[in-house]
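Only a single protein chain was left out; the remaining protein chains are all shown in position.
Per-chain residue numbering starts at 1, and chain names A, B and C are given in the order in which the chains are listed.
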Amino acid sequence: MSDLRIAVLGVGVMGADHVARITSRISGARVSVVNDYVTEKAEQLAAAIPDCRAVADPLDAIAGDDVDAVLLASPGAAHEKQLLACLEHRKPVMCEKPLTTDVSTSLEIVRREAELGRSLIQVGFMRRFDDEYMRLKMLLDGGELGRPLVMHCVHRNPNVPSYFDSSLIVKDSLVHEVDVTRFLFGEEIAAVQIIKPASNPGAPEGVIDPQIAIMKTVSGKHVDVELFVTTGVAYEVRTEVVGEHGSAMIGLDVGMIRKSSPGVWGGTITPGFRERFGRAYDTEIQRWVDAVRGGAATGKYIDGPTAWDGYAAAAVCAAGVESLETGRPVDVRLAERP
Amino acid sequence: MSDLRIAVLGVGVMGADHVARITSRISGARVSVVNDYVTEKAEQLAAAIPDCRAVADPLDAIAGDDVDAVLLASPGAAHEKQLLACLEHRKPVMCEKPLTTDVSTSLEIVRREAELGRSLIQVGFMRRFDDEYMRLKMLLDGGELGRPLVMHCVHRNPNVPSYFDSSLIVKDSLVHEVDVTRFLFGEEIAAVQIIKPASNPGAPEGVIDPQIAIMKTVSGKHVDVELFVTTGVAYEVRTEVVGEHGSAMIGLDVGMIRKSSPGVWGGTITPGFRERFGRAYDTEIQRWVDAVRGGAATGKYIDGPTAWDGYAAAAVCAAGVESLETGRPVDVRLAERP
Amino acid sequence: MSDLRIAVLGVGVMGADHVARITSRISGARVSVVNDYVTEKAEQLAAAIPDCRAVADPLDAIAGDDVDAVLLASPGAAHEKQLLACLEHRKPVMCEKPLTTDVSTSLEIVRREAELGRSLIQVGFMRRFDDEYMRLKMLLDGGELGRPLVMHCVHRNPNVPSYFDSSLIVKDSLVHEVDVTRFLFGEEIAAVQIIKPASNPGAPEGVIDPQIAIMKTVSGKHVDVELFVTTGVAYEVRTEVVGEHGSAMIGLDVGMIRKSSPGVWGGTITPGFRERFGRAYDTEIQRWVDAVRGGAATGKYIDGPTAWDGYAAAAVCAAGVESLETGRPVDVRLAERP
Partner (left out) sequence: MSDLRIAVLGVGVMGADHVARITSRISGARVSVVNDYVTEKAEQLAAAIPDCRAVADPLDAIAGDDVDAVLLASPGAAHEKQLLACLEHRKPVMCEKPLTTDVSTSLEIVRREAELGRSLIQVGFMRRFDDEYMRLKMLLDGGELGRPLVMHCVHRNPNVPSYFDSSLIVKDSLVHEVDVTRFLFGEEIAAVQIIKPASNPGAPEGVIDPQIAIMKTVSGKHVDVELFVTTGVAYEVRTEVVGEHGSAMIGLDVGMIRKSSPGVWGGTITPGFRERFGRAYDTEIQRWVDAVRGGAATGKYIDGPTAWDGYAAAAVCAAGVESLETGRPVDVRLAERP
């Protein structure tokens, strides 16, 4: 099957990341079109990618014959029009949050897609694909914690761009916990309240920070979220679910910590080498593939341990086996390296 | 640039993993040939992959016109002959450990490759590509711990296959710590000793387990390794490096723990969302690409949050912004889902 | 100086604990009088303690010539009368919480004591004396976290006595976080709200559990508390303070965890053996003193390592020093044990 040809609209930080991702780490896809309102940025990027062109008008990109699917990383204000165009051309689209910038246009998009009878739009709530959130979801669905009752979230940024204001903390930060709540609890949110504590003296003039959001789901589950975007420390995202039979916390820099047996806290040890080193194998093979593909130019067809490393390991292990038999320290004598 | 065409020799557990990896997660490569001494296994696998054929003779695979590079996951005893064939055909090769099954043939392979004046052979010590080992390597190279002096390793398996014997614990398990030592310290190992404590009553008859390996590098650094392959608990791989100015440990299920400032222990918090959720984005986009490519068949072009999820989040955030202004709880009223 | 003679009023679980504490672990004090409304319980206890008598009327105990100070572990409803009697007799009193069972009588007690111009009443909020809370207080007072802004608390019990009702969760559990807030922030609480999520199906009929308390201090600091007293898991008390320049959490079973440098999380390593083993020395000496005092009866004047342990350690160390010189393993040969 040939590669999926993707148009990336908007190549700022996020969009450029996606272009790099699709080009070098994603299997079965390539970027065929890029677009940005800064035309030169799109052109530069396109020039560096085989068989990729820059177009000036995002609607031309969406309509392009060489475009099978669209990735929207354009500013939120542009989403409505671009999503409608995608629907019109029946092009699948991955849309970075927000769907659109207000509720009524978001609902309109939902209705138009429903009329088509086809699922074409995916929204970029990436936490659902994070290992820890996926494990927490599995834990909840598996029932070990019983019915979930309460969730505590922390969402801290070291700092934010200068254009951030109080409402963006809700729309840009809290939105992730909104989706996490809906994802983990599988139900809608019925009410929300924002509490405004005394502000951080280090927050920009006029920005209310921290904020505390209290949410209640339709079945009465409680969720609280600390939103604090000028901590100066680090990016900290933490979620703790408290259920009938125990609690579990992710995001504390130590993997998931569960408390669900009487008197015991802890996490999970990887059961085997495939779980422990699966990612390492992916990285190893991707880097090797890249090195081999670039080998004609560099004269080096590897990016990792050499045959000499294999030989040296063999020599040490042979000495080890000898020591296993004799019980004595055994010297390792390596040949001169060719 | 067209995809790298890879022949995978040996499609047991490890080889089949590599086939799946290259086919679905690696960018810029595809499996064009598979081989196994169990012919049917190779044929079944080949049938499921576009443009892939099974061949009965590994040397034919290596020589194939449709093969740019070779991945050796065949039994160790087959490596020597297959590696020599790769060198002869100037095919880059990723060779799962061991390089060969004894020291002299390993050295012979090193010499043959050196004569070609080209780096064609990479050995599959995958730990060098593991996030934690890479961070430990960076920490050491950055000098924060000063000169390394001592390393403690633990290598525990819950159990091992029935054919495992005492010397395989050295050749198959210790070999990883041998490479880790050489990788992290950047020098050769000068001597090795195996200590045999009283054995685990639960170990198979005749197998000496646990074993303690003591290694000394050429500059006098000390490395000790607990090898214990019948713990019944889990797969635990732990490495602690002790340097002039501090120590760091990985593999304790809690990320890397450093002690290098007077009186402080701790780890690193991710600085931003790209570091924290980079992998999640990769997973998100790969799964979306796979869903879109399969969409014609399934009628569903997404594998993740829907437009409705985007709308619901917008509605909650709008209520949040209203609460931010009024200070009151605000009900969220969703339209009926189309 | 002679020992302080204490009357303990109420010898249920809490009071009996205090009697044992004063008798066997506290320096400079002894229990001279015990009282309980179950007369036999007090008499049994008194019989086991040298120079201690049981009295039937708590007011007699307070007035006693052989009583220098009073410890109130009686039911809360008895406190008002007993505290007034202590004030009248100018006897210092340690009063387990609550001070009294309602606000107006509590205020009356405060006023009466103030009229005396003497600090006689201490209230038993024991968390102020807990190592972790003391360290958190020091951290806040030291300024490392900057001005505190927000506090998150968790207060979980595996289960509660059958007489517990919804309001006791506030009066008996939340009261500790109320004091912790006032202690750590050094200011009064201005408003409080109890949120009632959907209840734990496992909670007793009619008991609202969990509850979420939201408190606001006079300067606007936000405090939230999860109160959940039927978790079935364990006793978990957790407090996280978030300040201008970082956050610190205690109660997570792993000592205090701080995040106050950019990008780093961690805790504190004990600087020396006195900090690390100070408690162990206390225990060692107390147990030795107890053994020596009981030695005439038992014929054994020690409760710990013997002279033989000292000899055996000397023999191993001597072998170690020999190995240090020779580099070889040295056998340890012990004499026959007399």
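As a convention for this text, a contact is a pair of C-beta atoms (placed from the backbone, for glycine too) under 8 Å apart; a residue touches a chain by one contact, two chains touch by 3 or more.
Only a predicted model underlies this, so the values are computations on that prediction, with no experimental measurement involved.
K.L.:
Would you mind spotting which of C:77, C:138 or C:280 touches the chain that isn't drawn?
P.N.:
C:280
K.L.:
Would you mind spotting which of B:68, B:226 or B:303 touches the chain that isn't drawn?
P.N.:
B:226
K.L.:
Can you list where chain B touches the absent chain?
P.N.:
Residues 146-147, 149-150, 152, 154, 158, 195, 197-202, 210, 212, 214, 216, 219-222, 224, 226, 228, 231-234, 236, 242, 244-247, 252-253, 257, 259-265 of chain B touch the chain that is not shown.
By definition in this document, only the chains that are shown with their structure count from here on.
K.L.:
Measuring centre to centre with C-alpha atoms, which chain is farthest from chain B?
P.N.:
C
K.L.:
Could you name the chain whose Cα mean is nearest to the mean of all protein Cα atoms here?
P.N.:
Going by the distance between chain centres and the overall C-alpha centre, it is A.
K.L.:
Indicate the whole-number Å distance between the mean C-alpha point of chain A and the mean C-alpha point of chain B.
P.N.:
The computed centroid separation for chain A versus chain B comes out at 21 Å.
K.L.:
On a C-alpha centroid basis, what's the spacing between chain A and chain C, in Å?
P.N.:
Each chain's C-alpha centroid was found; their separation is 44 Å.
K.L.:
Which positions in chain A touch two or more other chains at once?
P.N.:
158, 214, 233-234, 236, 253, in rising order.
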